[in-house]
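Every protein chain of the complex appears in place save one, which is left out.
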Amino acid sequence: MTFLAEMVYIAAAVLFVVGIKRMSAPATARKGNLLSSLGMFLAVLGTLIHFRILTPEFILLGMVIGSAAGAVLARVVKMTEMPQMVALLNGFGGLASLLVGWAEYHKNPSADLYTAVTTFLTVVVGGLTFSGSVIAWAKLKEVMTGKPILFRGQQTLNAAVLLSVFAGGVLFSMDPANNYPIFIALVGVGLLLGVTSVIPIGGADMPVVISLLNSYSGIAGCLAGFVIQNTVLIVTGSLVGASGIILTNIMCKAMNRSLANVLFSGFGSVTAKASAGEKGEVKSLTAPDAYALLEAAGSVLFVPGYGLAVAQAQHACHELAALLEKNGAEVAFAIHPVAGRMPGHMNVLLAEANVSYDLLKEMDDVNPGIDAVDVAVVIGANDVVNPAAREDASSPIFGMPIINVDKARTVIVMKRSMAAGFAGIENPLFYKENTRMLFGDAKAVLQELVSEFKRT
Amino acid sequence: MDILTVLPFLLMIFVVAILLGTEVISKVPSILHTPLMSGSNAISGITVVAALVAAGEGHNWVSTLLGTAAVAFAMINVVGGYLVTNRMLSMFKKHEEPKP
Amino acid sequence: MPFSIDPIYILILAGFVGFEIIKKVTPTLHTPLMSATNAISGISLVGSLVAAGSDHLTGQVLGFVAVTAATINVVGGFMITERMLKMFRKREKKS
Partner (left out) sequence: MNYMMEIVYLFSSVLFIMGLKGLSHPESARRGMHMAEAGMLFAVIGTLVGKQIVTWEWIIAGIAVGSAIGAAMAIFMPMTAMPQRIALSHAFGALAAVLVGINEYIEKGHLGEITNGLMGALGFEVLFGALTVTGSLMAFAKLNEMVKGAPITYKGQNLVNVSLFFVTVGMFLYLIFNPYDYAIFYTMIALSFLIGVFIVLPIGGADMPVVISLMNSYAGLAAAATGFAIDNKVLIIAGSLDGSSGFILSIIMSKAMNRSFTNVLFGAVGTPQVDTSKLAEERPIQRIGIEDAKFVLEQAERVVVVPGYGMAVAQAQHTVRELSDELEKRGTKVEFAIHPVAGRMPGHMNVLLAEANVSYDQLLEMEVINPTMDTVDVCIVIGANDVVNPAARTEKASPIYGMPIIDVDKAKTVIVMKRSMASGFAGIENPLFYEPNTKMLFGDAKNVMQELVAEFKKV
């Protein structure tokens, strides 16, 4: 490896780190993205110039196809479909690492132990990332059922697959030169592992899974870096790996679950224990009543859930917020960490609808001052505002951090009907003294409110 | 050994360590800035590692002399730095329960 | 290639850096963060380039697919991140 290429790699690594660092505030984030793409450009340029690359036409063809596909994907994808897109991209990352490992092995089958072990790990992690991401993508896209797929002997099967990965790995590493078939089998088993580990996970747990696969794709890249002894791959791979793990951890905490619980239990399906002893009475109200409430409010807090995005009501919501602001009310949006389908998803959806980012507040910032809020409007969110998480020790979501809307002076809950939420847990919020239910489709109701405001 | 062959690795390590240092240290609250300084000073006494080799390889008396002096100075940093940091940090206590 | 400890140094240091930096990213930007790191992990493009540039057919084919997959990541990832970040605007001054 030439000296100059290594220097270019160092510059690229720094650009990546600085780029991510800039992500810590919306104002600097775009510059950061630009910097890290510059880093990528440098890394590619350095590699192309300083390796004796014999057949550039294949490379160029691959890069043209890849760029075109990537650009098209990036242009057309809807913001609600971000999770699918990211899942797919994770998959491609894993696939690329898998193929690099394979090509490296093919080029030099009689490698030493170190190279054999790292190659085997690269291929398995890369394959698992690829197939796992494809399954996650299919689930999110609803090509296949979002429900956990459970069958008898599943645990046994998983254990068997895992065991065969290890056994195969050991066999392969002992004598890589004569074990091409075992290598191919390992590729297959790695792919199988991705499938078996993602199918039992339900749609609600997808944020965790995507974050985890994100981390895996980084780890796969990092391992590939070990195979070809390339520093910039190791640095960036571990950056991405760390990022994914941190996000996974945040997601798990926000959902009050342990990682092991998500991976092995298939939670999304079960539970549904209606534990509300006295239900109390539900007070519903109509759009004009809600208008009167909002019109008089000095501060309004919107709590959007994924239901809002499904109804494509974020634009109507923004319009209402703007009208309320014009009316002199203080408006903010409280975003639960798991709102949406991947980390930070809801923020993007609201940003798309032109909501200013200084109105987007994190749960931890909103909760302490929530008793000063006049009206909290819950749209399409359920579990993340369920006070049972705070009060009812027997509830399955007990201990999960929630947005304490029940402490606001008045709560308006927009909901289609009284059906329980995604996780099937009864929500005592609906029966609280200060809660008013506003039934109907979120978008239609919001539009009604907007026109109510405009009339005056 | 020509340093140019290992330089890239070393530089990469240097750069990444600088980035890391900046991140870790910018989180130290100003309460602990003095212990931070004496602590990181003790850490930089790691020069002792190089000094040990210089003193102990026994090539000639100049090396031994220079090396020994270096060992002594570096050890002042290491021992003194850690001890004094420890002494300072042991002073940072939370309130005891109010006496009855 | 012989075993060397150097890459392990770099791995561990970079891991620490990653943790420190990413912990500070605001939750508001978690989705862009993820798509950006995704694009960055397309760095396996570097490895793919070497593979695709080798002198035997299998390597070329594997490398070709790898280059394609990695480039999708790189280009798609950066572009979508840019697109998202463009949406995060501060409120304009009210007229």
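To keep things simple, chains are lettered A, B and C as they appear, and every chain counts its residues starting from 1.
Keep this in mind: a contact is a pair of C-beta atoms (placed from the backbone, for glycine too) under 8 Å apart; a residue touches a chain by one contact, two chains touch by 3 or more.
Here the structure is a predicted model, which means the values were calculated and not measured.
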item: In the full complex, displayed partners of the excluded chain; value: B, C
item: Residues belonging to subunit C that touch the chain removed from view; value: 3, 5-6, 8-9, 12-13, 16
item: Hidden partner interface residues of subunit B, rising order; value: 1-4, 6-7, 10, 13-14, 17-18, 20-22, 24-59, 62-64, 66-96, 98
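Just so we're on the same page, only the chains that are shown with their structure count from here on.
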item: Where subunit A and subunit C are represented by their mean Cα positions, the distance between them in whole Å; value: 16
item: Between subunit A and subunit B, centroid-to-centroid distance (C-alpha), Å; value: 41
item: Length of the line joining the C-alpha centres of subunit B and subunit C, rounded to whole Å; value: 34
item: Junction residues of subunit B, two or more chains touched; value: 9, 12, 16, 19
item: Multi-chain contact residues (two or more partners), subunit C; value: 10, 14, 17, 21
item: Complex contacts: residues of subunit A adjacent to subunit C; value: 12-13, 16-17, 19-21, 23-27, 29-30, 32-34, 36-37, 39-40, 43-44, 47-48, 51-56, 58-59, 61-63, 65-67, 69-71, 73-75, 77, 79, 82, 85-86, 89-90, 92-93, 95-97, 99-100, 102-104, 106-107, 111-112, 114-115, 210-211, 214, 217-218, 220-222, 224-244, 246-247, 250, 335, 337, 340, 342-345, 347-348, 351-352, 354, 356-360, 362
item: Partner subunit A, residues of subunit C touching it in the complex; value: 1-4, 7, 10-11, 14-15, 17-19, 21-56, 58-60, 62-91
item: Subunit C-touching residues of subunit B, taken from the complex the two chains share; value: 9, 12-13, 16-17, 19-20, 23-24, 27
